[in-house]
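Note that this complex is displayed minus one protein chain, with the remaining chains in position.
To keep things simple, chains are lettered A and B as they appear, and every chain counts its residues starting from 1.
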Amino acid sequence: MSNNGASPQYDVVIVGAGVSGNLIAKQLGLAGKKVLILEAGLPVPDSREEYMNNFYLALAKTPEAPYPALAGRTGTKDNPAGKLPDPATLPTPRATVLGLGGAPDVSYLVQAQSWIATHPDSPEPPQNPPTAPTGEVRGLQFSSTFERNGGGTSWHWLGTSLRELENDIRMWTKYQHAVDWPVTYDELQPLWALAEKEIGVAASVTQQEPLEVVGLEYPQGYQYPMQPIPTSIVDQTVSQGVSGLEVPGTLPDTPGGSDPQMYDVFVTPTPAGRNSEPYDDRRVCAGNTNCIPICPIQAKWDPTVTLGKALDTGNVTVSYQSVAYNVAVDANNNVTGIDYYQWSRDEHGNLQKVSKSVTGKVFVLACHAIENAKLLLMSNNWKGIANKSDQVGRNLMDHPLYLTWALAPQPLWGYRGPLATAGIESLRDGEFRKYRAAFRMEIGNEGWNFATGDPYTTALDFITGTNDSGLNTDGPNGTAQRLGGTALALKLNNLLTRQFRIACMFDQTPLQENRVTLDVDPQTGKPNNVDGLGLPRPKVEYGFDPYTMEGFRMAAYVCSQVYKQMGATEFTKNNVGGTGDFTYRGVNYHYYGAGHVVGTHRMGPDPCTSVVDATQRSHDVQNLWIVGSGSFPTVCTANPTLTLLALAFKSADSMIAALNS
Amino acid sequence: MSTSPLTPGGASVPPPPIVPATPSEAVVQSFANMSAALTGFQPSFIRPFLDPVNLSGTFYSFAVVQVGQAMMDALMSAYSALSSQTPPLSSQAIADALLEISSPTPSTQAQLCQAIVAMWYLGSWYPPPFQTNGLHQVISSQAYTKSLVWNLAQAHPMGFSAFTFGYWSQAPASLETFGVNTGNGGGQ
Partner (left out) sequence: MKKLATIILLAVVAVTMVIMTPTTTTMAPAAEPAIVLSSNIPGDAQFGPLPPNATNEEKLLAIQGDFDIYSWNTFIALNWPPGPDGNGDPNKTIGQNGDNDTVWEHYRNVADIFLPGGAKPSYNGSVSVPTQCKASYKPGMKIISQVGKTPTVLTDFSQPFNTGPLIDQDGNYTRYEILVNKPMFDYILQNTLYSKAGQKVFSGAVKFPCGVLGGPEGAIMVKAAWRVINPADKNRFHTQTVLVYSPASQNPKYPASCSTKLMGLVGLHIGHKTNSASQWLWSTFEHVDNAPTEAEVASGKLKANYNYYDPKCPASKCPQNQVPPRPWNPTQVSSFHSQVVRMDMFKGNEFAFTSAAARNADALKLLLGVSSSSVWQNYELISTMWPTNTGQCQASPGDPLGTPAPNFLANTTLETYIQGMVPNVSSNCIECHNNATMTTPVPSDFTYILQRAQ
């Protein structure tokens, strides 16, 4: 139901109906506070029929595939994955996988493009960006994407619900790297428990006990809400295969120092926000292997569940298609209201917008790390607000994701079960964090789907006689075969059932120069690229420091050791000159975004170096909270959703206290 | 289902096709038998005794729209000739002949057969090289949820599992159970 801002006094106005926003709305609604959520995008649909249908018909089944705005449903040579909508025509454009690396007419984020993208007809061999004198590689593409609709980006989170490690949140104290979080591990424990209950996390503390070696601790007697999700045959095979494997903390010649200690490599099941028993009126996981982009049966929690409970309080209203563009502050640096565009399309499909305002006592920005930064920078006539620290938009981080893939000697039957059910978490902490980025390793259950677009790529290889997968080499003189009938079926069975992949996700260094700004011409002050509402687009500058890239170097080594010990043949292929390609110490790497966007309004105790305090309240603007993973001072080694939901509970409490005082 | 506001540039569809006449049972059965040979699946799996989903009919009609009735008729005749030989050719031999496996330059008919294999395996139309204005597309949501490449992985289409909780920690059923004609006597 949409309220066109005509209503009188709200206690709280929240921008964004995503993970944080919906949870805060629920907590406030339960406390009797009147809440308005301004959601930029379309309403939560009554059923997921439309989204699933979008997914089924999508040519490229990317994370954004179910959600508007959609790519075209027919492919041509110019648009093999379907025509992409131009962000300049959309009211709520967002970063997409299909638009990544393109020009601003397909890429929402305005950022450097790759050599290949900017030299389409060049006969020269492609090149990766150069290394700067600092050792950093700049001009890389920020590769994570997000949604702007009711429910937000976590419609398509995987469900991984790992807790951070003790040292994750005190990197400066322990390892003299990056910064500490302004919260303690003891403080986070009960907050994680609340988040795990809200989501419905399936795990067992007993199964997590081996990770005490990396500092994972639970309160005495803690019980997860649901029994754990069973591991897959892929997990079991990897687990058996790495038995006894150890790797050093650092490789030889790591700049800055070495950690020669040997670390055990072992597999543990992953706590997950998906049902292992009926929970919260939702079904048990049936292994649809589709968590990203969408669970057909909502066995995996998503923020719309919490939004439903927020609306049940009777104190929460959502205004959809409401794009906030200005947070108005008075002379005392208090927020007086939020200006937003209510958009719609007329009968011809033309975009219409009406400017409205809404006021309240407390204001919360919860519209994603990038959009929060953009809104703060746009406010107050683009002078920006809440930014005395000059940290808004800076310290942009992801978990850069390094993907490796291999063919096992025997079938281990991927493409089954949730997308991931276990990982190697045992390398997430150690002395080496002084010198190189730590990482977790996610074991994938979806074969080479992520790695090569299988089973499509390999199937088409053997049907048409190509070799895009690297697997079609058994013809005469190593050429590609073309097969049909039973021969084709058996060949594909032999290959598909042996495919698996491991993704390494790095605790990337927060850098001042990795940042989101407004895409505005500095001379004229006018936006270079706008969206369909005339609002400026986010400009992103991104790169890696040697600390982060040393992580890649280590990860490549560990993965090859794992495959070797398993007797698997590695097929990881890294290209040059394309989106997400870089070179470090003479070796080419490719990174993906994990979808974990953090850092752009980081929390800290010091208003000079941080944007918000430990409750995610702005240091500068007393009645403004800026919430979400944008508040993370470091990206740590766990997937962020569980922790950002935990912090939202803390923020909600602080807002209730502020309203009651 | 809700109606979303229109988004320009999205959800473009090919021009409305000429709707061909509904094919006869015999033609659909013949197309199904040919598809079974081409894909390596059991005929009773491709076209069960009762077929409420009727992908055989859907794919046949879709192919007619893409390449024309004449080309499909020629293909069905070629299949008919191959499948009525005495002594009978094996389904593998029929597949290899139609797909011109040993030829480095397959004819347009063989390219069409490749596209038909892709329809069954991937639920999508991949325009063969000779179809200059062909549009790559998913044929329908059912074509995707019943696409067969996942059976070759002894799994299920991503987004559509008929299995139950925990199945992924056990080995899957045999390839024959997934409908494949392994040549080991499974099925017909």
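The rule is short, and it goes like this: a residue touches a chain if its C-beta (ideal position, glycine included) is under 8 Å from a C-beta of that chain, and two chains touch if they have at least 3 such contacts.
Note that the structure is a prediction, hence the values are computed from the model and not measured.
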Touching the hidden chain, out of A:T289, A:T313, A:S426 or A:S631, is A:T313
Given A:Y108, A:Y279, A:W301 or A:F500, the residue that touches the chain left out of view is A:Y279
Over the whole complex, note the residues of chain B touching the chain we left out. 1, 25, 28, 44, 48-54, 57, 141-142, 145, 159-160, 162-166, 173-174, 176-179, 184-187
What is the set of chain A residues that contact the non-displayed chain in the whole complex? 1, 30, 46-50, 52-53, 56, 227, 276-286, 288, 296-298, 308-309, 311-314
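Note that only the chains that are shown with their structure count from here on.
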For chain A and chain B, what's the span in angstrom between their mean Cα positions? 36
Residues of chain B touching chain A in their complex? 1-2, 4-14, 37-41, 91-92, 94-96, 98-99, 101, 106, 113-114, 117-118, 121-122, 124, 126, 135-138, 140-141, 144-145, 149-150, 152-156, 158-161, 163-172, 175, 180-183
Please name which positions on chain A make contact with chain B in the complex. 42-43, 45-47, 49-50, 52-53, 55-59, 61, 68-76, 80, 82-86, 89-90, 230-233, 236, 276, 284-290, 294, 296, 344-345, 349, 411, 413-418, 421, 445-447, 449, 455-456, 459-460, 463-464, 482-490, 492-493, 496-497
